[in-house]
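A single protein chain has been omitted; all remaining protein chains appear in their positions.
Chain naming follows the written order as A and B, and within any one chain the residues start at number 1.
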Amino acid sequence: MQITAAQLCQLLNGKIVGNPEIKVSGPGKIEDAKQGEITFLANPKYEAFAYTTNASVILVKRDFEPKQPIKATLIQVDDVYASIALLLEKFGGGIKSQQGISSQAIVDQTASLGKEISLGHFVVIEENAEIGDNAIIFPQVFVGKNAKIGKNTILYPGVKIQHNCIVGDNCILHSNVVVGSDGFGFVPQEDNSYKKIAQTGNVVIEDNVEIGANSSIDRATMGSTIIRKGAKLDNLIMIAHNVEIGENTVVAAQAGIAGSSKIGKQCMIGGQAGFVGHIKIADGTKVQAQSGINKTINEENTAWYGSPALPYNDYLRSYAAFRKLPELMKKMRELEKRLNDQ
Amino acid sequence: MQITAAQLCQLLNGKIVGNPEIKVSGPGKIEDAKQGEITFLANPKYEAFAYTTNASVILVKRDFEPKQPIKATLIQVDDVYASIALLLEKFGGGIKSQQGISSQAIVDQTASLGKEISLGHFVVIEENAEIGDNAIIFPQVFVGKNAKIGKNTILYPGVKIQHNCIVGDNCILHSNVVVGSDGFGFVPQEDNSYKKIAQTGNVVIEDNVEIGANSSIDRATMGSTIIRKGAKLDNLIMIAHNVEIGENTVVAAQAGIAGSSKIGKQCMIGGQAGFVGHIKIADGTKVQAQSGINKTINEENTAWYGSPALPYNDYLRSYAAFRKLPELMKKMRELEKRLNDQ
Partner (left out) sequence: MQITAAQLCQLLNGKIVGNPEIKVSGPGKIEDAKQGEITFLANPKYEAFAYTTNASVILVKRDFEPKQPIKATLIQVDDVYASIALLLEKFGGGIKSQQGISSQAIVDQTASLGKEISLGHFVVIEENAEIGDNAIIFPQVFVGKNAKIGKNTILYPGVKIQHNCIVGDNCILHSNVVVGSDGFGFVPQEDNSYKKIAQTGNVVIEDNVEIGANSSIDRATMGSTIIRKGAKLDNLIMIAHNVEIGENTVVAAQAGIAGSSKIGKQCMIGGQAGFVGHIKIADGTKVQAQSGINKTINEENTAWYGSPALPYNDYLRSYAAFRKLPELMKKMRELEKRLNDQ
């Protein structure tokens, strides 16, 4: 597909600076885009590349003013990231698995399959499971008894959805995600061994949720572990039994939430952050990467950092002082000496 | 199944306060249990819900004294968690995969299969592997050459047990667990590349071990990586080559143990904690979540916190002071000024 800068400009509601007739055939990163590609400049860190890139067209902010000459044609837009999203959708094109139902998928006769679904090779759909219309189930996926998969949902190769779990509409679960593994619950016995507590609940994933590769969402002991609509979870995340993740909350890779904790709406959780169990996190909370949250946060829209976490700015101030601690120690000894010498 | 409070009370060896004839049909969480359900109160944080829950019956501690009127019938027991465990077993009921051996499982003719086993669709059992009586092997599991799976053991969908590895009786391995991937060992070469050290050992998992979803246990370079009986490992845990995890030790999600370290019996390892290689951890050690253990711990039953970890209370004291560091810095400058002004 070839498209002119003028056509793209119209699509993105932007303004052209340069040659409107130049054609592009796909997107590229500003550092290594080739002639005939379109790229973008959103993060000022990358500005230097704008003057050297081989891309034919660059998306820039409405107010971008080059400090040096630029070969490429510019398209100025209000929101660079939103424009890229549109653009990539146009160029990107989803790669679908084979259409239709593989003869090598095993579907229990009591399962119910929606219209226009794809079922890949070596998929297993167990008793009474339901697959919604237009769902795409890639090869080697497992959908257990009574599980429900919503409309338009995509399960990538190797996803395992276990019995009784529910996945909403328009969800995307990446490869090897596990939904519905047992919660981690044991009763200590007198001989120091542990007795397993049966995990009788399920997992409910609402609509428009995305979950990254190799993440695992444990089923509830009783009731449901819940991922609310629009939440986005990255790779290798651990969601324990009876946790609830609020609407439109974003969780970065390798974060972990311990049992029964409730994370509010529109929170932003950094990578490798951890939460203890049985706490409640207010809406709009921001947690810095690698932080450890060990108590309930009641106030909305606060930011946290450290392990255990402190208010974001407090941590930065304490950490700045921590860097100077050896110097502080030295000064203390001097003061002491001066006092002793008086 | 409907069961009266009186019947449950007898089962749990408890004492009834309220209506012994009230019937329940399943368990629910205290926050959202419905009429006709039984719930429990173990963690005092949840006490407020006891006065508002719709549950018909609540399990409470023997010495629980309500501070407000309670609608529900109470069953007082010695150990609430143990009673729940019993109860959930009664109500829960395991969901088994299809009984019997799928015609779509591939079993090498030299493999040996125990009695009454289940083998799911698209399972692969390689040469000389052994599957114990009553084992349940869910779909899409791989059991490599010479591997042994014990009696009553459950391997959930997508588990991979590689060649020569041994899993004991009554174990539960959750979806996508990997047992027997190569240990991470390389010899640096003169040209800055690395030469792989062949990993010729195996993994031995003893009886009654549970391992959470997406965890990985590497095989030993020589000898065995060992998970001792009764150990419980949560999701996304990394166990490196030649590690040994002691009897009845519990490891929370996303923790990692580097090569050749030996963790004692009855330890409790918090989530996202890390251990360097080649150290030894005494029995009964407790490690707080996100801590980093970088040396051998010889004394039993100690608790640790921080990265690198300090004795638990020392860390708390130092961290309390860390919070006040900016204030301390300020005070220091004042003292210095006062001395200078003298």
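In the analysis below, a contact is a pair of C-beta atoms (placed from the backbone, for glycine too) under 8 Å apart; a residue touches a chain by one contact, two chains touch by 3 or more.
Just so you know, these numbers come straight off a predicted model, no measurement behind them.
> Just to verify: which one of B:Ala42, B:Ile101 or B:Val276 makes contact with the chain not shown?
Counting the whole complex, the residue in contact with the absent chain is B:Val276.
> Which residue among B:Gln140, B:Thr153, B:Asn170 or B:Gln266 touches the omitted chain?
Residue touching the chain left out of view: B:Gln140.
> On chain A, where is the contact patch with the chain that was removed from view?
Residues 26-29, 32-33, 39, 43, 45, 79, 81-82, 84-85, 88-89, 91-95, 97-98, 104, 120-122, 138-140, 156-158, 172, 174-176, 208, 210, 212-214, 230, 232, 234-236, 247-248, 250, 252-254, 265-266, 271-272, 289-290, 307, 319, 322-323, 325-326, 328-329, 332, 335-336, 339, 342 of chain A touch the chain that is not shown.
> List every residue of chain B that touches the chain not included in the displayed model.
Output for chain B: 106, 122, 124, 126, 140, 142, 144-145, 158, 160, 162-164, 176, 178, 181-182, 184, 186-187, 192-200, 214-216, 218, 220-223, 236, 238, 240, 242, 254, 256, 258, 272, 274, 276, 278, 290, 292, 307-308, 310, 314, 317-318, 320-322, 324-325, 328, 331-332, 335, 338-339, 342.
The criterion applied here is as follows: only the chains that are shown with their structure count from here on.
> State, to the nearest whole Å, the distance from the C-alpha centre of chain A to the C-alpha centre of chain B.
Each chain's C-alpha centroid was found; their separation is 25 Å.
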